[in-house]
Every structure is written in C-alpha cells, then in structure tokens.
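Sending over a structure as structure tokens; questions will come in a sec.
Note that this complex is displayed minus one protein chain, with the remaining chains in position.
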Amino acid sequence: MPTSRLFRRLGVLVGTGLVSASLWTAPVLAQNIKPLRYATGTDAQTLDPQFVTDIPTARVVTQIHETLIYPNSAGEMVGVLAESWDVSEDKLSWTFHLRKGIKFHDGTPFNAAAVKFTFDRIMAKETAAPRASSAAAIDSVEVKDEHTVIIKTKSPYAPLLAQLSAYNLAIISPSAGVKLNNEYSRAPAGTGPFKLGKWTPGEKLTIIRNDEYWGKKAASAAVEFTVVPEDSARVLMLMSGEADVVSNVPPIMVNRLKGAPGVKIVEQTGYRTIYVGLNLDTKPFDDLKVRQAIAHAIDTKLLLSGVMNNIGTAGGGLESTVIPGSAKIAPYPYNPELSKKLLAEAGYPNGFTIDFYITTGRYINDKQLGEAIQAQLAKVGIKVNLQSPEFGAYSAMLRQKKIPMFLLGKGSPTGDPDFTLTINVHSEGTGNYGNYRNDKVDRLLTEQRSTVEVAKRNEQLRQVLQQSYDDVPWIVLFYENQIFGERENVRGVEVLPNENVLFVNAKVE
Amino acid sequence: MNQTQSPTLPIQEAESPILSVRNLTTSFRSDDVWKPVVRNLSFDVPPRKTVAIVGESGSGKSVTSLSIMRLLPKRSSYIEGQINLGGQDLHTLSDDEMRRVRGRDVSMIFQEPMTSLNPIFPIGKQIAEALTVHKPLSRSEARAEVIRLLDKVRIPNAASRFDEYPHQFSGGMRQRVMIAMALASKPKLLIADEPTTALDVTIQGQILDLIKTLQDEDGMSVLFITHDMGVVAEIADECIVMFRGEAVEMGPTENIFLRGKHPYTRALLSAVPKLGSMTGRSLPLRFPIVDVLTGDMQPQRDVIDTVAQTKSPVLSVKNLTARFDIHSGIFSRKTAAVHAVENISFDLFEGETLSIVGESGCGKSTTGRSVTRLIEPVKGSIVIDGHDVMALNRPALRRMRRSIQMVFQDPFASLNPRMAIGTAVMEPYLEHGLGSRRQAQEKAADLLEKVGLKADMMRRFAHEFSGGQRQRIAVARALMLDPKVIVADEAVSALDVSIKAQVCNLLLDLQQSLNLAYLFISHDMAVVERISHRVAVMYLGEIVEVGPRAAVFENPQHPYTRKLMSAVPIPDPSRRTLKRELSVDELRSPIRSLKYVPPVREYREISTGHLVLLN
Amino acid sequence: MSSNANLMSGNPRPAPVAVEEASRPASSRIRQILKQMRKSKFALPGGAIVLIFIILAILAPWIAPHDPYANDLMAMLLPPSAEHPFGTDELGRDILSRVLVGARLSLVEGLFSVSLAMLIGVPTGMISGYVGGRTDTVIMRIIDVMLAFPGVLLAIVIVSILGPSLVNAMIAVAIYTVPIFARLARGSTLSVKEEPYIEACQSAGMRHSRILLRHIFPNIASTLWVMAALRVALAILTASSLSFLGLGAQAPSPEWGAMLAAGRNYMLVAPHVVIFPGGAIVLLVLGINLFQDGLRLALDPKMAER
C-alpha cells in the first residue's frame, strides 16, 4: 500500500529530525550488565542539581552528585565531600576542609575552586536557578587553599550545615558546570558513586557505577530508573519480577505485597507532613473556637488506620517527629461532642458550609483523605464542598492566600526545621497560605536562626511548633511514610526520611 | 404450478426458439410475505428476432429479464417455472453453471449506462474481463479483441480509448461500451433492459440503429424491455404487453398496434403521443383516455383558443444570458464558463403554452430557472406581469414570485416528504399573507378537487401518493398563489405514458379555465406537439428555431430541429424498416474559455412568428 | 386511473406490487420507525437497556440501598456480599448505590453535551450550507481549525481553562462535538438544498428562515438524530474518560469514570471496584449503541458512520 510507505517516509522525516537528538547517551554503557531495576512514578526533569525542584528528580541527581555534608541515618550531619569544618567566633564564617584526591566524572579535580564555582553559580542571577534562595544565607565563598574553603554568612546562621546538605547545593564540576540545566544534563559531572549512563527522557534513565569513586564503590554496576506512572503497574512489575525496587507503593497494596512470595516492603517514616490548612483571614476560621472545633472533628487516628492502612505516623506538630529536634506533640483527640460545643459557642450551632480544596494524586490517597474528612466534618454539621483543581491552578490559588481550607503536604529537603518553618509558619512566609500571624512565633523563628547552640535552638523550635499547634492554623493529619517494594533478593537500598533513596549499596543477590 | 391462462405466442414451426419461458412466476419477499411480481408468464424468443416486453412501471418487465438472468437477490426473491435457453432449463442449473451461461449464451445491457460500468476500472479492462472469463486469452489477444468490439459498436478511435475510464465517456458512448461488452462472447440472446431510456432522443436513435445493425451482423435474438411504444414499434418483431405482473397480450408487433384487443393495450396505445399526429391543427389537443377495464374511449372536450395575443405579453424575455463559472488552479480562479443560456429572447402571452424543447444540456432548464431568478442571469431583461424582474430587491422578488410558479420534473422529490400535503399546498398562500388559515384551507381543498384529488387527502404525506398524484399536488400548490405563468420544467417527463396523458390533459383543462400561460420545458417532442401553441428549439444555449407549433413541426427549417424530429421513434410498426442514418456524434459542450465572444446571431422569419437562426 | 388488480380471472394471488394511484392509509411515523427498527435484531434490547438505566437513574435515590456518599472507613474494599451486592469502595461506600446514582450523571453527561453541541453546531452548519459563498468558507475554516485540534486533547485544554468539574467536562465535550454536528448539518443541508421541493419553496417566494426551519430541518433531522444517538454514547465515554484523567467529575461524585479512576489503584486487591462501574458504562453505552444501530436502519440507512 502506498499509505504505509508514505507514512513511513513521513515518520522517518520527522523521526530523524527529532529522535536522534533525543537519545541522551553520555559514556558508553557496557553491554551485558544486568542493572538493578527501579520503577518510579515520575521521570527526572533535569540532572543539574541547581535546577531540581522535586523529589523524583532529586532521587536521580543525588546518585550522581554529592554535597559537602549529608545527614546520616540518625539525622546527624556528617561530612561527605567536606572532611571537617569549624566556625569562627563571630559565627559568620565557616571553614571547610575538603576531602582530597577526588575527581569529578569528567576528570576535573574536586577542590575548593569547584565549591566556590558551585555556590557562585547558584547565586548568580543569570543562572536563574529556581532555588537560588537555598543559598540565600551565604554572603560569599572564598578559596583559602586547594582544599580549604571559607563560607561567609550575612548573619549568624544556625541551620547552615543542614542547608549545605540540600540537593540544590550539590557540588558540580566547574568544567561541566559552565553549561546550565538542560545542557549540563547531557553530561552531568558530579562526584557521586554513579555516573549517567543513558537517558531517554520520559522513559528510562540508567546510571552506571563510577569506578573511580573515592569511597566505597557502588555495589551494582548499574541502576536503571524506569518511569511507570501507574501505581498498580509498578506493583505488578515488582510481583512479576520485572522490577527489583519500586517506589510509592499504595498503602492498600501493602498487605497484599506482604503476603506475596519473593517480595518485601520497606517502610520509612518521612519528613512530609500532611495537614489541613485553615485560612485565618476568612470567616469562620478567624475564630479560634471554630478552628479547634474542626481539629476535634477530624478523626486522624481513623484516617491513618482506615484510609492510610496505618502507613504513616501520628503526630500533632507541623514538623515530622523524625526530624532532629522536632517536638513530640500529640494530635488533637477526636471528640465530636466537644467540637459541636465549640461550634455552638462560636455562634455556629448548626455548622456552616465551606469549600475544601484538595489535591488529587499528589500525596498518598489525598483524594480519599479529603472525602473522608468531608464525611467526618458532616457529622458535626459542617457541610464541605470538595474542590480539586488541578495542581497548577491549585498552587496559583494557594499563593494568593485566599483559599479558606485546604489539604496539603509539606516536606523538608534538609531535615532542618528552619527552612520549612520560615516558609510555612512565619507571617511573611511564601508557604503560609492560611495567613497565620503570631508575633511570638515570628520572633522565635528569627532568633533560632542565629542560635548555634543546638539545645537552645531546639527549645525555640519546640515553642514555635507548640504555639502554632495551640493556635490551630492547621490540623496535622499524620506524617507520610514512604513505602518501597523490593524483591526479596535486593539488599542495601537506603530509603531516607527526606524521601531520598540511595542506591550506592544496593544490589541484587 | 397453475395451468397457464396467459396468451402465448404461436409456436414457431421452422426453428425452435432461442429462449422459451413457461409459467414464470417471480415473487419478492416484503415484510415476511412473498408477493408475486411476475405471474405465469410464458413466451418464446425466436432466433434472430427481437421480442419486446412493454409495460409501465411496476408491470414486472424488468423483473422478468432479471429472472431469466437469475440476477435477482436470492434471499428476497424466488422464481418458479421453466426458462429454457438453447435447450437447457436455466432454472435447474447450479449457480456455477448459470454463471457460465451468463455473458456467454445470454448477455444483458441495462438502463443506466452511467452506473452500469465500474467507475474505477478502464473500460477496456472491463470488456476484456467479459472475454477472458469465458475463454482463455492472452493479454494482447484480449486487447485486440476488445478494440475490435469497440470498433464494431462504432466507438471512434477505439484503440486510444481502451484505457479510459467510464466517466470520460458520454452516456451514449457508455451504452456502446456496454453493448460491446455484452457482445463479447457472441451470445445467442441479448437482453436489453430499457437501454435507451436514459439517453437523449438523438442518441437513442443511434443506439437503436446500432442494436438493429449488430443483430443483423451477428444473427442474435434480442429481448427488448421498454416502456416506450415508439421504440417497440421501431425495433420489435413481436411484442408482449405487461400489466401488473402479467402478460395481457402478445403477438407480432403490427397486430398489437393495429388490432390490440385488450383494453389495457388500447389504453396504452391511445395515450402514447405520436409525433406528426397533429398535422393540420393549430390548437393543442387533449389526449384520448381509454378506460383500462372496458377499453371505452372517454369523450374529450374541445379545446378553445385561450391565447390573448392582442394584450401585452405576460412574460417577456430579452437577451437573457446565464453562465456558470468554472474555477480551477491553486487559487480557484475563474478559468472558463458554461454558457448555459446565450442571448435568448421570447414572449409568452396569457393563455398560451410556449414549449422549449432540446436535449440535455441545451439550457432549457436554466432558462426556466433564470426567468424566476432562481438562478441569477448574467444579463438580459425579464418582465413578468409588468414587473422588471432583474431590478427587484429581495422582498419585491418574493412578491413577484406570486405571478410565476414552477412545477418540476421529479414528482417524488418536489414535495417535502416530512410535510402533510395540505400544509404544503397552503404554505405559499399563508407565507405571502394572502388570507387566513381557514381561507387557505378552503382554497387548497378547492384546488385539490380541481386537479382531480380529494380534499380529505390533505392530511396525508407525499409518500402515500403515486407519482401522478404528486404531480397533481405540485400543480395545485403552484396554483395557490393565482399565478399568471407556470413554468413546467419537464413536468410530465418522469410519468408513465397513461399518467402523462392525464396530467397533460389536466394542464390543458387548467389553461382553459384559468387562462394560464405555460412555459413548458420538455425534451419530449411528441408531448410538446400535442399541447403547445408555440415552440422554441434550443441547442447549445441558443434558440435555433421558434414559431407557432404547426409551423415548426410541419416545416422545420433548422438542421438541428430536423435532426431532433427524425430521431423521435414513431409508434407505427409500418415504419420499422426505416433507418435514420444518424451519424455517431454527441452534443457539443457549451463550456467556453473566458475570452470567448458569442457571435452576433441573426434570425430569418420563415412565416409569421416562425424564426430560424441563421449561420 | 381506476385500479383493477386482476385481469386474469382465477388467479389466487393477491395484487402484486404497489400500483399507480394507490394510496395507503396514513400510518403514524413513530409506528413506521418502530417497525423499521425491528429489522435490527439489537435495537429493542438496546432500547430496553437504555430504558432500564433511565428508570434506575430516576429512582436511584429511592432504590439505592445505602447512602452513596456515606463512608465507613472500617468497611473498606469489601467484596460483594448480601449487604453490599457490588461490594464497597476505598472509603467503604456502597458501590451499588454509587453506580445507581452515577447513572444519572452519565445520562446527563451524554444528553447535555450532545444537546449543547447540536444547539450550536446544527444552526451553524445549516446556515453555512444554505447561504454558501463567503459565509460558508469562513465557517468551514473555523470548523477545520477546530477539527484539526487533536480530539480529546481539545477537551482537555478546555477543561484546564475552565477548571475540572463535571459541568466543564460536559461543556468541553460539547465544544469538541460542535464541528461534527456543524459539518453533518452542512453536508445534509447542501444535499437537501438541491432537492426540487426546496427549489419549489424558493420559487413560491418563501422566506429563507421558513425554508430552513420547516423544510430543510425536518429533512435533515433523521440524520442528525442518528448522529446524536451515536454521539451521546461517545460523549458518555469521553466525559468519563475526562473524569478518569481527573479532569471531569470531582470527588466524591459517583461518576463512573471517576469511580474507575479512584478504583484503579485497588484493582489488584479488589477488582470489583473497577468491574462494576466499568461494566455499568459498557452496558449503558452498549445499550445506546444498539439502539442507535436500529435507529440508523429506520431513519437513515445510508448515513456514513463515523
């Protein structure tokens, strides 16, 4: 048929123009390597650390790149590319002694100049890094000698160490790093245990072992990230052995997987808090009693056991309890009678009607949570209209701070509360979508920044959490647990509380 | 099987017949009931003779031919009786045996040459197929034989046309191709099912001549199916008259025509318009109507002269020109034009019938539509009942249209199938605000009675009426606005002969009582002769001859007029042996380039009002 | 001409064919259509399915065994039982009740979006075809542009603009169905326009509005109805596809597509959460399509199917 021939020609025409450019082949991928197969829901957006804004991308970037410092499993900051560090008396300059003999994947030596290059790059306006603010506390970076670098802050900045562990501040090769974002992503050069093998965006990405890695070499020769957006498809792949590791197992599947042969479940309490936000600038949430009423009307325990299949950790404070220094605050007890009483006192004996905005598919079972909360609030007479705009519109609306009631998750890239509390709790915070204002909280937040003493700072942070808990601008539902599924013969996959996954020690036995 | 009670042809003593049909009964299934549409038919086709089956629509004549060929759908039809062809009963053959008989022993040509050829294969290939299916031939042998056949059917430049597609041929040429295909295997019998009905009269003449010639050359028998008594008279040795599925009379053609006994035969013959039958008369004449049951002639009233020549004409057309642009090229620019109507002028007086005759594409229908501005003419002046039609704006045009109404060819399509006929008839009256609903109702009822229908039929829909009835309704609708002029565009052409006669009589009656003027557009010379006061002959968009009916028909001057008249088959078997010696040609195309300047035309007046185009 | 069936005496068979001048008694058009529809083996079962769904949809609030919105987090994803014949969903809601109430939404989806599309598309197409000339060219170009938008994606973009909701999904489906009706109406108008009875109207000096409404519309209507029936089925599919993609009906609406989308994650552990709403869509749409097939036979045997 002439049809098919013409189609083919058309296809080839379009294809050669576009396809060839799209196969991102960096170094040659050795044949016959059986990689560790990891199925993830979302593809990486970029391999340039300074342009990363989401977890799935971070999970790739951190295999290839390293930061100066990284938290260990206990949440303590330990040196990675930096061997040791000290703080000046005025608490404004931090000196880092770098590990020697390290090379980037492109052969460039790792040194103080590379560190300076990296920080200067993210801070430069021309870079237009979406997370330039993660280096905002840094005033300047100075090269003292080949392996010593001094980072100066504008004011004493307690969370600096934690901040330096953020994936946006991973160190990149100065020679590769002259290219930005997409261009850099073609041949990313970090110091990590893996380097890029091949990337077909939207489909598959392979990282291969960096044989010149300075530390313990990766246990697997390669790890293959396959994009499988469907939750159930990932689970099936795991069960059938098409994947060795899968991310984000839906809670409902956990029981099923636990009983399945050859499969195991890895659960890790995470930094992400799922909460219901209330807008204090809109009626009736300007009334504390109403907010308390809502807190008592939501049965967080039942949500966790029912909707979440117990995949999650209970708590009342905005920061996850696994974050070092976070306060252990109990959730508001479920008490519909009290709730009704409070509503009556506030002048709403028959309840009221409210629009409740929820996300769908962004957090585990978010839609079901919304629907369950809707039903629970109905029992105390509050009629909830669920609204679920798609996330682009939702985020724009949130940032206008006009949404009366919303369901949201809050993660933490570094495990230090400063970053997220400043954004979410401070009256000026961009993430303070409910217009929460408390002068005491604002003051404490400013103070803790410069409090380098850990215990004292932790107390200040605890007070922030307690105060915001008492003011009820939000009701924390639980902290999300991360659930990974693995084949039984997989060893060494490290799922971190900050939602990162490390494959360096991972292998199939 | 019932014993036949149908008339039979006398058994040929000398030679046994090629085809012998006995007690043929064909039934169709409709709504799970089998209904016979051909009953107990028996006849023979002798060698080298032509037998015609004649009848009106629904008489079963075509079903008969398809039954013989066994081309009817198996599921919804069944055939009883014997069909004996060259000694074997076709009815008992297996499908595969029958397939081999088709095309080899008996072949067939059909009414619609336009649709009977496969549009996507070259004609040469299609004819070759008819050859190779019955005997193995190499490609080149087949090609040579096809070209020989095309030559045989007088297709000019046969070799070069081998690879052309059917749409590149005119209707007449396609019918020749069909004949060539049918003759491919030199069949003993050719069944021709209304082979000329869809063709213009001059082309019809050519095809009839061709069939006769080929029959003489090859010595085959022909079974000719037609509704046209003129054609029968011209071609058939023997003739079978069919009526509602049965043969009512059969015998040698002369006997039937001259001594037909059956009332239906006589009704049919009396209704057939006969060219030249009006010689010596100046006024129109009603058709004689014979009762189908009794064979009695109904008395005909005389026609009085209604033409008001002294008054100013009710319709006056001067220098009317109508063209259709042809676009082509990347930007669809105008590249040529169809000069459908070129500079024609005529007058129509109250109570007068002016007929415009001509063959397809001559511009006669365009003239009718241009006069009412259904088509916007390029230039010319039209005055209807005092209105300057070309100068009218839209509302005025609507009002003007009260004075001139149209009746169209296809009675099945000219009524809205979704509207009760009462509503349809009343609609123009109400739309023009001529009176109340009640008045409209009364007037519609009155008109329906006038056209021979019943007032209580007003709530019925078009599909519940026959073609003749619908045409009566269309006439009633046209009369609702009390028009001065009625443009009847092939208004009776699609009707069966007997119905045609009745509707023509109706038109005459209405003219008598209402003093209507008719612009009667038709290709049917015989009907035109019967009902016109004056006649205009059109050819390639121009009037080539115009004048009083008697003058034009009795003293035709223009070569085209003569050609047209000589081509009309005359229902008189005594003229059967005559051949016309018409050349193989086609109507020329009225498509002209943009640069074309129409020549200045002059007319010569032969006698009073009888004008003939010079040069 | 008077009628005489049998010239030959003694023939027992009845008059064979429809004879000239015979007039059959008026039979109602509906009866005629129903009679034609019986020729399709499927039309009546299809009609019955649709009718049952309509009845269930109307009676849903009274016959639903449970509150379709009441969740019971202690009774999630229960397999079908006597208490919950279709089982329960991920929030412990009764699936049977939700499917019943969802029937209303699906029927509304189909009818609303197709009605809207016809309301816009049919007059546009009729005017385009009837008026012709430059008007026609302009309208057809706009329609070409609309048709060049890749199918469902147009609906997705529209829903993104308007915000995801069932009503907006229906509007989106309607908008993307408009050019289909416009094209069909134009094509049918063009062919009906050539009919002599339209010319007869024009020559009788009737107004164009009347010709369009009284003469052209009734004669293109059957084609439109057949297409409408087909499009109702497709609209239900498309709207539920949008809901499935999260762009249509929003939680906790028991729209079938949305139910399937929600249930998809549970299909490995509790296949009933997808089987029942999925089966309901298939059954309803199949019913409409079966009915449509018969309707096509009855109204418009030659209509090109799309």
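Going by the order they are written in, the chains are A, B and C; count residues from 1 in each one.
The working rule: a contact is a pair of C-beta atoms (placed from the backbone, for glycine too) under 8 Å apart; a residue touches a chain by one contact, two chains touch by 3 or more.
The rule is simple: contacts and distances are computed from a predicted model.
J.: Tell me the UniProt protein name of the chain this structure doesn't show, selecting from "Na+/H+ antiporter subunit D", "Diol dehydratase reactivase subunit alpha", "Dihydroorotate dehydrogenase" or "Glutathione transport system permease protein GsiC".
T.: "Glutathione transport system permease protein GsiC"
J.: Identify the visible chains that the left-out chain touches across the whole complex.
T.: A, B, C
J.: Per the definition of touch given earlier, which of A:153, A:424, A:451 or A:482 contacts the omitted chain?
T.: Checking the options A:153, A:424, A:451 or A:482, the one contacting the hidden chain is A:424.
J.: Among A:223, A:307, A:398 or A:493, which residue is in touch with the absent chain?
T.: Counting the whole complex, the residue in contact with the absent chain is A:398.
J.: Can you say which of A:53, A:88, A:155 or A:385 touches the chain missing from this structure?
T.: Hidden-chain contact among the options goes to A:53.
J.: Using the document's definition of touch, tell me which of C:34, C:70, C:120 or C:157 contacts the absent chain.
T.: Within the whole complex, the residue contacting the unshown chain is C:157.
J.: Can you list where chain C touches the absent chain?
T.: So the residues of chain C touching the unseen chain are 41-42, 141-142, 144-145, 147-154, 156-158, 160-161, 163, 233, 237, 240-241, 244-245, 257, 260-261, 264, 267-268, 271, 274, 278, 281-282, 285-286, 288-290, 293, 302, 304-306.
J.: For the chain that got dropped from the picture, name the residues of chain B it touches.
T.: Looking at chain B, the ones touching the missing chain are residues 69, 71, 75, 95, 99-104, 107-108, 110, 112, 115-121, 129-130, 133-134, 165, 167, 178, 181-182, 184, 328-332.
J.: Contact with the hidden chain only, please: which chain A residues?
T.: On the side of chain A, residues 2-4, 6-7, 10-11, 14-15, 17-19, 21-23, 45-46, 48, 51, 53-54, 125, 128-133, 136, 180-183, 185, 200-203, 226-230, 233, 236-237, 240, 242, 389-399, 410, 420, 423-424, 430-431 touch the unshown chain.
Heads up, the rule we're going with is that only the chains that are shown with their structure count from here on.
J.: Just by CA atoms, which chain is the most central one?
T.: Central chain: C.
J.: Does A-C or B-C have the larger number of C-beta pairs in contact?
T.: Most C-beta pairs in contact, of the two: B-C.
J.: Report back the single chain whose CA centre is most distant from the CA centre of chain B.
T.: A
J.: Using Cα averages as centroids, what's the distance between chain A and chain B in whole Å?
T.: About 85 Å separates the centre of chain A from that of chain B.
J.: At what distance in angstrom does the C-alpha mean of chain C lie from that of chain A?
T.: Chain A and chain C have C-alpha centres separated by 47 Å.
J.: Among all residues of chain C, which ones touch two or more of the remaining chains?
T.: none
J.: Report the residues of chain C in contact with chain A in the complex, numbered from low to high.
T.: By the definition above, chain C touches chain A via 69-71, 73-74, 76-77, 90-92, 160, 163-164, 246-247, 250-252, 262, 264-269.
J.: Would you mind writing out the residues of chain A in touch with chain C in their complex?
T.: Spelled out, the residues of chain A in touch with chain C are 230-232, 235-236, 250, 252-253, 255-256, 302-303, 305-307, 358, 360-361, 365, 367-368, 370-372, 374-375, 386-390, 392-393.
J.: What residues of chain C sit close enough to touch chain B in their complex?
T.: 1-2, 4-5, 7-8, 10-11, 13-26, 195-197, 199-207, 210, 214-215, 218-219, 221
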